[in-house]
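All protein chains but one are shown at their positions in the complex.
And then chain A:
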Amino acid sequence: GFVPLYQTWESFYSWYVYRRIQDCFCRPVSGVPGAKMVVIDRESNDHRWSFQYTGGHSTVLNFGSYNYLGFSQNSGPCAEEVEQTIKNYGVSVCGSRQELGYLDLHKQMDRLVADYLGVEDAYTVPMGFATNSMNIPSLVGKGCLILSDELNHASLILGCRLSGAKIKTFKHNCMKDLEKNLREAIVDKQPRTHRPWKKILIVVEGVYSMEGSIVKLPEVLRLKKKYKAYLYLDEAHSIGAIGPHGKGVVDYFGLNPRDVDIMMGTFTKSFGAVGGYIGGSQALVNHLRLYSHSAIYSSSMAPGVAQQIVSSMNIMLGRDGTREGEKRIQQLKWNTRYFRRRLQEMGFILYGNKDSPVVPLLMFMPSKIAKFSRESLNRGMGVVVVGFPATPMTKCRARFCLSASHTKEMLDEALQITSDIGDLLAIKYSKAEPPSYSENDVPLVEDS
């Protein structure tokens, strides 16, 4: 007969461990995932092999969706412009960029992204995941070396594998390990043939989504310049979310964006749209326009989505004439500092930098994550919990994603709920000193 499709030992985790807590994941949502969201209630009568809908809805605080600047809105200037664009350009384009799918709207969007980042030109792709998996292969190939951080996202790992280059990982955010690997690579050259490497590419992320840590960019740039390597910076979670002007981790450290060879990012998290971009020098972008897989084999971005990106970036750059962009950035920063300070004072262990809007709260025991998730949903807050295999088995965590659209009252309610559950589950492990930073250093922009 047929060879079995799944080996039993491969499915052990998904059938016997994941299935028991499956109600904590893939919760269906109805309506816009803004500061509050409507979760559709469901229950299971057969130990979570399948779910039935009870017909009820719960409105809960949304700390699970990626909505850092609060652009996930169904009304307002962005939504109006998107509606107009759908009427003018239709719903989709049905053609790839090189085969008559290139709208003037795409050209405008590329230009705007380049202005936002401060680079020469930019190239956009309709899917964030595909930006990595389709473009890394056109930049490096066989005979090149990729040094990637051990906690990089699956899309980066897939892109690196598809390129055919040799991949070496270095310890998370450890600059000593990176330097050691760089020196060894140049001195020892390719294994077996001992030819020198054609290119060395360092792949790091701006803000790591499971850790909340910010990459040590000044050090990485220093190493990159010393050893003549190229830097690929994936700013999926940091563009729009950190930095005094919301321009990402380069802005946060006050560095020159032209120093980073390839600045990649996505529009999903901060701009309320979908898709990704790659920014860099004109030569790089021309090369991608010709040789990227997405320019030839996939249809270009839907016009409505492109307009959402254009509108939200115009607001962030202040080109709409208001201070709305600045207000959102400052609100997010204030929210981040306040939330982190209060959680640390309560005694929770948090990972990550004090400025990162991704707040992982450590729980360590895999069984506690299910209880945390169910309790918080019952009490009116939706959070994301992660366990194996996204994190090591003993470092399970709950992850809060803050947003500029959260008000102080919402944060206080969330903190109260978290504190109650923390007492219930006994996860207030921290014995550290209370934090020294405070949200009072962040000036908020008042409504005029």
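The rule we apply is simple: contacts are C-beta pairs under 8 Å (C-beta built on N, C-alpha and C of every residue); 3 or more make two chains touch, one makes a residue touch a chain; residues count from 1.
Here is the rule we use: contacts and distances are computed from a predicted model.
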Problem set entry | Complex member absent from the view - protein name from UniProt, among "Mitochondrial translation release factor in rescue", "Large ribosomal subunit protein uL3m", "Serine palmitoyltransferase 1" or "SAC3/GANP/THP3 conserved domain-containing protein" | "Serine palmitoyltransferase 1"
Exercise. Which is it among A:Ala122, A:Ala241, A:Leu284 or A:Ile349 that touches the chain not included here?
Worked result: A:Leu284
Exercise. Per the definition of touch given earlier, which of A:Ser92, A:Thr169 or A:Asn353 contacts the omitted chain?
Worked result: A:Ser92
Exercise. Among A:Gly212, A:Gly246 or A:Gly272, which residue is in contact with the omitted chain in the full complex?
Worked result: A:Gly272
For this session: Among A:Pro126, A:Gly243 or A:Gly325, single out the residue that touches the unshown chain.
Result: A:Pro126
Problem set entry | Footprint left on chain A by the chain that the document does not show | 1-7, 14, 18, 25-34, 37, 39-40, 62, 64-67, 72-75, 78-79, 82-83, 86-104, 107, 126-130, 133-134, 139, 153-155, 158, 161-162, 183, 186-187, 196-200, 226-230, 261-262, 266-269, 271-274, 281, 283-284, 286-291, 293-294, 296-299, 302, 304-305, 308, 382, 384
